[in-house]
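Read the structure below first, then the notes.
Apart from one protein chain that is not included, each protein chain of the complex appears where it belongs.
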Amino acid sequence: MTRHVVASVADIPPGGRKIVTVKGREIGIFRIGDDFHGLINRCPHQGAPLCLGEIVSRLVAPSPGDYRLTRPGEMIRCPWHCWEFDIRTGQSLCDPHSVQARAFDVAVEDGKTLVEGPFVAESVQVTVEEAYVVVTL
Amino acid sequence: MNVTVLDRSPDRSAQSHMGFIDCDVHPYVKGPNDFDPFLSKRWLEHKQTIGGRGRQGLAKTSMYPRMSPGNGMRMDAWTDTGGHPGSDLPKMREQLLDLFDVAYGLLAPLVGGGPGERNVEFGSAMATAVNEWQLAHWCDPDPRLLGAIQINIEHTEAAIAEIEKRAGDRRFAQVNIPPRGLEPLGRRRYWPILQACAANGFPVSLHLGGTSGHASTGGGWPSFYHEEHPSYVQTMQTLVTSLVCEGVFEQIPNLKVVLVEGGFAWLPSLCWRLDKHWKRLKAEVPHLKRSPSEYVHEHIWVTTQPIEEPERPQDMLSTLEWIGPDKVMFSTDYPHWDQDDPRYAFKIPLPDDWKRKIYRDNAKALYNL
Partner (left out) sequence: MANSPAGRPPPGAIDCDIHPAVPYTRALLPYLDDYWREHILRRGLERENLEPSSYPANAAINGRPDWHLPSGPPGSSLAAMQTHLLDRLQPKHAICNVIHGAQVMLSEDLSAALCRAINNWIRAEWLDRDPRLRASIVVPPHSADLAVEEIERLAPDHRFVQVLLLSMAELPLGRRQNWPIYKAAAAHGLPIGIHAGSSFRHPPSAGGWPSYYLEDYVSQSQGFQASVNSLVSEGVFVKFPDLKVVLIESGVTWLPASLWRLDKTWRGVRAEVPWLEEQPTETVRRHVRLTLQPFDAPPSEPQLRTLLEQLGSDRMLLFSSDYPHWHYDGDDALPSGLSTELIQRICVENPLETYSRLKETPQ
């Protein structure tokens, strides 16, 4: 397992995302508030670039016609078949236990700590002043 | 449901899709005036003043708005400059034709509004314009793409003239007729057109879309696209029932019919149902010399998309077996939201000979490619 520095925190504003490549895998890094989450950029259904989809809310209705918008910005919708996935867990809405997009451990670490190593940062310049998004893989 | 999470390593067994024949590809216009060069002054003026008029309440938009922009497009198919999915040949090559080394792509242009136009003379003019547009913008620049002849079946003379005009032009593979018409397609009034298709060597492709003005179910208009999307399947069932029961295949024994974008898993049970009730009601349809399922097996082909995803993946195999792997042809429906990827559409491995047939050989034989 290696720590990969994939972005500085400032690179990804709240509600934003960045597609990065780690060990040949395309991973979408999403920021919800101050939390960062990583999902494989591949829909488990038919292989679409999942992380390029729209970031949406969880639409619910306790009964028909009683429309409610919940968890704004916490779902990703596949750009092909519109399947929705929970950005935090990778679980699909249609079949949360069997259909999941692979989720990766993403953490925020201070440059100060990081420079002590070891880490891999292929395209990010790490300085002690900033905080970074780190994928462990 | 049981969906295998895909791993990233190249799947050797999936390579058989390379070089496949795509039986449903949708070209779009770059702008509203793309057809103008192909319209006479008379119809250009009509287009610019009255414009197209279909049989529904909204003039320019579907009554069942889709769930993604552009009336249901694959969202990564818009061009970098905001061009409509399917409107840009280089993008289509990148995402479909070159990516899979597609041998042939059969165009299904759902543009121009000609086939469903209420003013049938204008509809015929638009259909002709769309045919010219296919050649100029798609088939000639990329000979892998084969056109579908548009007609307005409510104008018999113009439809037949258009079919005859295109006869022998190898850039056209088939004649496209909307499956929801004013009357079921098997009715006598449409026989001359179907006859012209068969006589000139064109299969008839019935691609879903459009509205006849009749409610999309026998019990009225559904509220949601969630219902409209499956109701297309019911339309396909009605079409098969009509073509068979009216005796079209007795009348026109060399007619070949391709059902596009209706899925296919419903076909076996429809055949069982037709056979069962035909036995009891034979006296009403003495023109049928054989059981309904025999006509279906001989005359009807299905394309795969939107592919059914059975709860138990192995049921796909029995479904294909019951239809006959000779009658099933792969289609992507690029660039629609519900398009299928040839690598991953089947959730269970198919026998090699079935793959060859479904991805390539059936279409090659049907269209003489």
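Note that the chains are named A and B in the order they appear, and that numbering of residues resets to 1 at the start of each chain.
To be clear about the criterion, contacts are C-beta pairs under 8 Å (C-beta built on N, C-alpha and C of every residue); 3 or more make two chains touch, one makes a residue touch a chain.
What you see is a predicted model, and the numbers here were worked out from it, not measured in a lab.
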*Chains in view that touch the one left out, judged over the entire complex*: A, B
*Identified contact with the non-displayed chain, of B:52, B:86 or B:268*: B:268
*Candidate in contact with the missing chain, chosen from B:44, B:182, B:348 or B:369*: B:182
*From the listed residues B:150, B:319 or B:332, report the one that touches the chain absent from this view.*
B:319
*In the full complex, which residues of subunit A touch the absent chain?*
56, 59-68, 81-84, 93-95
*Absent-chain interface as seen on subunit B, which is shown*: 1, 67, 179-187, 211-212, 214-227, 229-231, 233-235, 237-239, 241-242, 245-246, 263, 265-266, 268-270, 272-274, 276-278, 280-281, 283-285, 306, 308-312, 315, 318-319, 322, 337-338
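We take it that only the chains that are shown with their structure count from here on.
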*Rounded to the nearest whole Å, what is the centre-to-centre distance of subunit A and subunit B, using the mean of the C-alpha atoms as each centre?*
38
*Tell me, which parts of subunit A touch subunit B in their complex?*
24-25, 42, 44-49, 52-54, 79-82, 94-95, 98-100, 102
*Within the complex, which stretch of subunit B touches subunit A?*
1-6, 8, 67-68, 74-76, 337-341, 343-345
